[in-house]
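With one protein chain removed, the remaining protein chains of the complex are shown where they sit.
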Amino acid sequence: MRLAVDRIKCDGHGQCAELLPELIRLDDWGYPIIARADVPDHLVPMAQRAVAGCPVLALALQQRTG
Amino acid sequence: MKPNSTPLSKVSACSQGRFSGRVNTGAMNGNTQDRIRARDAAFRLLNRLTTGAAVGALAGVGVFGAVSASTIPGITTTSQSASTTTSTSTGTSTSTGLGSSSTPVNSASSGSGVVVSGGT
Amino acid sequence: MTRLLDGRDLTLGAEGLAEHVERLGPLPAAGPSFIDVLVRSGLSGRGGAAYPAGQKWRSVAAQSNGAAVVIVNGAEGEPRSLKDRLLMTKRPHLILDGASLAARAVRAKHVVLYIGEEHHAARESMARALAERKDEERRLVRTVAAPARYVAGASSAAVHLVDDGIATPTTAPPSAHERGVDGAPTLVQNVETLAQVALIARTGSSTGTLLVTVAGGVLRPGVLEIQAQTTVAAAVELAGGASEPPDAVLLGGYFGTWIRAANAWGLPLDHDTLQARGLSLGCGVIGVLPGSRCVVCEVAGIMRYLASESSAQCGPCFFGLRALADACTRIAERGTEHVDLQRLQRWSTEVSGRGACHHPDGAVMFLQSALTTFPDEFAGHRAHLRRSA
Partner (left out) sequence: MSDTLLWYTTRGAGAVSLVLLTAVIVLGILSALRVQAAGWPRFLTTGLHRNLALMTLVFLALHIVTAVVDPFTHLGWLTAVVPFSSSYRTFWLGLGTIAFELLLAIVVTSLARGYIGHAAWRLVHWLTYASWPIAVIHGIGTGTDTLSAWLLAITVTCVIAVVAAIGFRVTAGSRDPLKEPRTNFQAAAQRRETR
C-alpha cells in the first residue's frame, strides 16, 4: 500500500503526522512530509486511521501500483 | 557595479518586503519515538475520556430523572419508590464505585486542560 | 530545408494565408496516421518540458472518442521568452496549420487558442489569421486569454482556465491527456511545436531547428532560429555578442540551470543532448548574466518572483518558496551566514516534489543549480556597498 497526499486539498491540519508519526512528519509550516510512501503491513491499520482522520480527506492509501 | 546592463530577473520582480513565514511550533517536531509514545498515550486518554463520559451520561440519566421526579408536585405515581440510586431502566447497574472517572461528563464539554493555541 | 522563420522579412507584419500557401503549399490532408510520422520525426515539445510530441498525440488519440480538445498554448508566461509571441505575430498560419493537423489526428471536437492576455499583438494577429481560414476550421476554434501569471502556462492550469475560468494548476492524476477540458482528453501543445508540426507534415521530417531567446547582457537580445547542436557561444554571437564579459549563463529560463560562462560556451543547443547531460533548454531562453552583475543578487530577485508566482494552493510551495526567497534576499542584502546556507539546503529538499504542480520543483532546481555552480559566491557573499539596480 502507498500513501499519497493531495497537496491542494491539504491545509496543514497536521493530524496525519500525529496519527502516523512512523511515516509522516510536518515541515516548518505544518504540512506533511511523507518519510516513506510505501506502508509496511503492520502500519496499514494505523495508516487507514490517519486517512480517515484527515479533516479534509487529503491523505489516501493506494494500491502499490497507484 | 554598472547598473546599465539588463538583469535577468523580471524587471518588475516584485520587491515588496520580506515574506513572513508561519513556523509550525506544534509538538510534532520531537523525534519519532517520542511522537509514537505521545500518540499511544493520547489514544489511551481518548478511551478513558469516552468511557468516563459514557458512565457520566448514564449516571446523568438517573440523576436528572430523580431530580425531575422530586420537583414535580402532585404527580400521582403508581410506584412511590422513585429510586434515588443510579440504577436505570436500561438495567446496567452503574455502581458509583468507578471512583477513578470521578469527573462528571460535562467536564468533557468544558475540555479541561485544553488550552487554545491555534496557529499564529 | 524549410525553416520556421523563412519567408517574408520579420520586420514586416504577419504572413497572410495566401502568401503562406503559395510558399509552403496547402495544408496536407493528414489524419490519425500522421501521428506515426510525428513520432518518427523525434520532435520534442518546445513549451519547456521537451516531452516527445508524437507520443503526446498518441496518448490523447488513444483516449479520444472524437470528443478530444486541442489547446494551442501561447501563454508564454516565462518573463524573458519572446519566441512564441514572435511566431504568433509573424507566422500565425504555421501555428493554425499545426492546430488543424492536431485536431484531425486526435479527432478533436474543438480547438482553443490560449494566448497570454498581455500579448495583444499576438492575439490580434492570430484573430486576423483565423478569419482567413476556412469555415469548417474556424468553426472549431475559440480564443481564450491566459492570465499573465507564471503558472498559467502549465497544461493543467490551461485546462482549468478553459473549464472554470481560473488558471491555477490542478492535482494530477488525472493529467490533461487523460481528463482535460469538460473531462475530455486534451492535447496541450506549445505554439512553436505546432508550427514545427506544420512543416513536418509537408516535408516528412523535422526541420532540425529550434527557436531560442537570447536575453540579458547581449547587444541584440531577441529570438533566433538556430540549427540544433549550435553552441551557446554561436547563439550569443548571433545575438550581437556579450555586452561585457559574462560570468554566468542561465539556460532554460527561471526553471533552467545556471552554468559558468566558461563551461557554457561549448554546450550544444538541443533538447535531447542537454537532457542527457542533466541540463534542460526549457522554453529556449539563454540568459547571459553580465560579469558586473552579482549572480547571488540575481538569483534572489528571481526567487522572490517565483515565490510570488506560487498559486498558494499548496503549503510547501507557498511557504517554502517564500522562506527560500527570504533566505536568498538576506544573503544578498546582508551577506551570508552559515545558517542561511543550511536552511537553503534543508528547505530545498523539503519543498521539491511536494507541490501539486512543478512550480516548486522548477524553482528549487533553479536555486540548487545556482548553489552548486557558484558555491563560493554564495558562501562568501557580502552586502554590496551600493545596491546594484
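We call the chains A, B and C, going by the order they appear; numbering starts again at 1 in every chain.
The working rule: a residue touches a chain if its C-beta (ideal position, glycine included) is under 8 Å from a C-beta of that chain, and two chains touch if they have at least 3 such contacts.
Because the structure is a prediction, the values reported are computed rather than measured.
J.: If I'm reading the header right, one chain is hidden. Which shown chains does it touch across the whole complex?
T.: Per the contact definition above, the missing chain touches A, B, C.
J.: For the chain not shown, which residue from C:43, C:72 or C:145 touches it across the whole complex?
T.: Missing-chain contact among the listed residues: C:145.
J.: Given the contact definition stated above, which residue among C:34, C:305, C:318 or C:366 touches the chain not shown here?
T.: Result: among the candidates, C:318 touches the missing chain.
J.: Pick from C:161, C:259 or C:303: which residue touches the chain that isn't shown?
T.: Missing-chain contact among the listed residues: C:161.
J.: Could I get the residues of chain C that touch the absent chain, sorted low to high?
T.: Chain C touches the missing chain through residues 117, 123, 143-145, 147, 149, 151-152, 157, 161, 165-168, 310-315, 318-319.
J.: Over the whole complex, note the residues of chain A touching the chain we left out.
T.: Residues in contact with the chain left out: 9, 11-15, 18-19, 29-30, 52-53, 55-57.
J.: Over the whole complex, note the residues of chain B touching the chain we left out.
T.: 22, 26-27, 38-39, 41-43, 45-46, 49-50, 53-54, 57, 60-69, 71-72, 75, 77-79, 82, 88-90, 105-106, 108-111, 113-119
Keep this in mind: only the chains that are shown with their structure count from here on.
J.: More C-beta pairs touching across which pair, A-B or B-C?
T.: B-C
J.: Report the inter-chain centroid distance for chain A and chain C in whole angstrom, where each centroid is the mean of the CA atoms.
T.: 34
J.: With centres defined as the mean C-alpha position, give me the chain A-chain B separation in Å.
T.: Each chain reduced to its C-alpha mean, chain A and chain B end up 23 Å apart.
J.: So, what's the distance in Å between the C-alpha centres of chain C and chain B?
T.: 52
J.: What are the residues of chain B that contact at least two other chains?
T.: Where chain B meets two or more other chains at a single residue, that happens at 21-22.
J.: Two-or-more-chain contact residues of chain A, please, as numbers and ranges.
T.: 12, 27-30
J.: Quick one: which bits of chain C touch chain A in the complex? Just the residue numbers, please.
T.: Those in contact with chain A are residues 170-171, 313-317, 319-320, 323, 347, 350, 354-356.
J.: Which residues of chain A touch chain C in the complex?
T.: 6-12, 27-31, 33
J.: Please give the residue numbers of chain B that touch chain A in the complex, ascending.
T.: 21-24, 26, 28-29, 32, 35-36, 38-39, 42, 119
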